[in-house]
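These notes concern the structure reproduced below.
Note that one protein chain of the assembly has been removed; the remaining protein chains are unaltered in position.
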Amino acid sequence: MRLNERQSAEIEELRQAQPTATRRPVAPALEEILFQALPVLDHGFVRVVDYMGDDAAVVQAARVSYGKGTRKVSDDRGLIRYLMRHRHTSPFEMCEIKLHVKLPIFIARQWIRHRTAAVNEYSARYSVLDDELYLPEPEGVAAQAVNNRQGRGGALDPDAAEAVRQAIRDSGEAAFRCYHELLNADAEGQPLDPERSGVARELARVVLPLSTYTQWYWKTDLHNLLHFVALRLDPHAQAEIRAYAQVIAEIVQRWVPITFEAFTDYRLNAMELSGPALAILRRMLGGEKVTVEDSGLSPREWRELMDALAV
Amino acid sequence: MRLNERQSAEIEELRQAQPTATRRPVAPALEEILFQALPVLDHGFVRVVDYMGDDAAVVQAARVSYGKGTRKVSDDRGLIRYLMRHRHTSPFEMCEIKLHVKLPIFIARQWIRHRTAAVNEYSARYSVLDDELYLPEPEGVAAQAVNNRQGRGGALDPDAAEAVRQAIRDSGEAAFRCYHELLNADAEGQPLDPERSGVARELARVVLPLSTYTQWYWKTDLHNLLHFVALRLDPHAQAEIRAYAQVIAEIVQRWVPITFEAFTDYRLNAMELSGPALAILRRMLGGEKVTVEDSGLSPREWRELMDALAV
Amino acid sequence: MRLNERQSAEIEELRQAQPTATRRPVAPALEEILFQALPVLDHGFVRVVDYMGDDAAVVQAARVSYGKGTRKVSDDRGLIRYLMRHRHTSPFEMCEIKLHVKLPIFIARQWIRHRTAAVNEYSARYSVLDDELYLPEPEGVAAQAVNNRQGRGGALDPDAAEAVRQAIRDSGEAAFRCYHELLNADAEGQPLDPERSGVARELARVVLPLSTYTQWYWKTDLHNLLHFVALRLDPHAQAEIRAYAQVIAEIVQRWVPITFEAFTDYRLNAMELSGPALAILRRMLGGEKVTVEDSGLSPREWRELMDALAV
Partner (left out) sequence: MRLNERQSAEIEELRQAQPTATRRPVAPALEEILFQALPVLDHGFVRVVDYMGDDAAVVQAARVSYGKGTRKVSDDRGLIRYLMRHRHTSPFEMCEIKLHVKLPIFIARQWIRHRTAAVNEYSARYSVLDDELYLPEPEGVAAQAVNNRQGRGGALDPDAAEAVRQAIRDSGEAAFRCYHELLNADAEGQPLDPERSGVARELARVVLPLSTYTQWYWKTDLHNLLHFVALRLDPHAQAEIRAYAQVIAEIVQRWVPITFEAFTDYRLNAMELSGPALAILRRMLGGEKVTVEDSGLSPREWRELMDALAV
């Protein structure tokens, strides 16, 4: 269950509250979805809890302005694209966003590697975790990739995939039963056996699987958020974290559309050509027919280059 | 000149603009002074350009809430004080503020040592700096301290202080004349000698003194801001940076008054007692008369302890 | 199994190798245990892989020295204690250490919250994890604390403790059986059923419990390491991470004994007195009998203060 009734009601109350007046920059398209739980995976979500700044704030900081600091829209767009192209990162650090994220623990462990962020996680030492586990969709159940030691290969056939899902579900449910036995408490917190005392929460939780959902408040700046999106939208990232990065990319697009466009052109769709690759390219543009053998590149780099150039 | 006419007009325009509606938390006392240049030293200022969060946002993050996350005011105050007392820092990282600061370069060099912040500084490679120098007030002109190798001792007598001010002023004006000679440009940017070309701005500026004013956008979170205030309000900090810390402390008080109260009690007015000092204190509370000789402390530590205990 | 044969042999080979000559500072007591797996918990360890600097390096950096920068041992000790007492942190950042740590995932999740560090973790996307689970010692199996929502209370009676251990063991073994079923591979990597393909490693691992051991290379500076030790040796920290902090404290003592002594006096055994607590102390030292009622402190803070003063 993504949200229980009480949680939905609390969010709804905030969304229905009378807006307040502010002189700070406001991003209207982001205000629209403020506080909403945008669904990710089977039980997860991303909610924008607060934000600071907008596209104009990037421009304003780059110009160290007294007032708005912005000029014509085309000038501002040009400056933002210039900053992105030349990797001037500090003006993009001047916008900030705070998200509430619900996510499986194995994804949380990848996410937390992004160190330039503030985090408050729901504490399983202090509170009892809900019985919620991530279960992949049938089409996400894939074999180990053969040519990529850390990725997934083709999807399993439907019956095999369903058997995998059943095994993950059974294993998780058994773990949660054990968790409640250890706590000596049911899902509502009532003692299972009034005669005995439960084990400390910080200890009982060690039996829970990595697919258990946790949640946190996570706050970072726009520059580091874009870095997160670029790394986690990459095809080499695990599918489950890509799903979160996809939703965050849509949030960024609402928040700072001009920055997002520049990011798409100069990061997402960009490619870094190494010195040796550039040399080959110059030869090709000069009309020479270059082969992998006389390229000086490893076969793998050659293939990556040819794929990128679609030749 | 703290602000020129154009700068004042730009700020005023922002302050007079129609407020916008937002569902985000608003700190009313901070909105009041938003964008205003709060004066510091002779030409400097601190302006709040934007902020995110308030006291309730600290509570909300600590509770990883779906809605407001706050309860009774007394509960929230209690939680904030608990977090501050036990140095739970992450909830205080969940509020963010962006300041525009005008400050002398020798202070900027101390300030920048706080690394967990985003900075966009006015570029003296790209632009010509205004002829503005910091000149200490007569009562701030002090002799070298004798018992503190890095501090100031007593103020000089008025005549000597005025002579010092005159020397600083003359030296600075000579430097700025040289700067303009090198640039071959007057304060309005007109060539002094149309026959020759000026030197690159990035090179000409090397003659400017450390008292020259610069300015930057500086953004940090509440936790790191409080750390800045605690270190820079300290009596060992240089008077000129203390003046900035004082103004920032007042900003924090407007922004998050409950947090500021807790910070005052548990940081500003607190004292750390070492293990050996605690042992002495226990002896004293047990009625023993302890002297520096049988304390085991160095004379310096003993004096600091006695001062703090006012005994 | 803490180390398998191959791992022990690799470590031994490094330890037996001929030392190399260097002009860099060397910490002899740390060299003695270099590369050794210092045991923690049932299967974990901490190994010092490399380090940079020693006590003298702290002094040298504080003095921005051309040569050794050290003087008499008593002077150096005095300076280190001064730096620690006045929280001058940057000289302690000038020493660095790199550890190889094997630890259960639920501890890794607490550890990683220390952001100022470099981490390379063993990848469960890329490799198959060993069947190793943390199982608490019988005396570590404790009930939930009643007066501390996030801690442990008294130990369970031996029979109950053994039952808990059995439940954790059974649950973990079942999870690992499921893991191998999903991978379609036994612990040696041989297919269980040659007819079917296994699931991708990144997916199969989601059934593993939080008690599973992982390992990483972790590198940080002395200042941040001491902060880690101070927080994680605290009685409020979970017992399992305290066990790691204890071993690291012993490593620090070997590495920088003077710094460790100062840290013990001014951090580990120190106590921060709030402004209100200081005021009470002054009244008590003046001979007044102060009670919780007229102290102005909350009952909880009063109790903490009285405990610390042992009155």
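We call the chains A, B and C, going by the order they appear; numbering starts again at 1 in every chain.
Definition applied: a residue touches a chain if its C-beta (ideal position, glycine included) is under 8 Å from a C-beta of that chain, and two chains touch if they have at least 3 such contacts.
Keep in mind the model is a prediction, meaning the values are calculated, not measured.
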Quick one: say which of C:23, C:72 or C:289 touches the chain that got left out. C:23
Check the options C:119, C:142, C:226 or C:245 and report the residue that touches the missing chain. C:119
Sort through C:55, C:132, C:181 or C:221 and give me the one touching the missing partner chain. C:221
So one chain is hidden, and I want to know which residue out of B:33, B:207, B:292 or B:308 touches that hidden chain in the complete assembly. B:207
May I ask which residue of A:7, A:123 or A:264 touches the chain that does not appear here? A:264
Would you write out the residues of chain C that touch the absent chain, in ascending order? 3, 6-7, 9-11, 13-15, 17, 19-26, 31, 34-35, 49-53, 57, 60-62, 64-68, 90-91, 93-94, 96, 98, 100, 118-122, 215-217, 219, 221
In the full complex, chain B touches the hidden chain through residues 104-106, 108-109, 112-113, 115-116, 119, 123, 125-126, 134, 136, 140-145, 149-153, 156, 160, 164, 167-168, 170-172, 174-175, 178, 181-183, 196-203, 205-212, 238
So that we can see where the missing chain sits, which residues of chain A does it touch? 78, 85-86, 236, 264-266, 268-278, 281-282, 284-286, 298, 301, 308-311
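The rule we apply is simple: only the chains that are shown with their structure count from here on.
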Relative to chain C, which chain's C-alpha centre is the most remote? B
Classification of the chain A:chain B interface as same or different, half of numbers criterion: same
Which integer distance in Å separates the CA centroid of chain A from that of chain C? 29
How many angstrom lie between the centres of chain A and chain B, each centre taken as the mean Cα position? 35
Which residue numbers or ranges of chain B touch two or more of the other chains? none
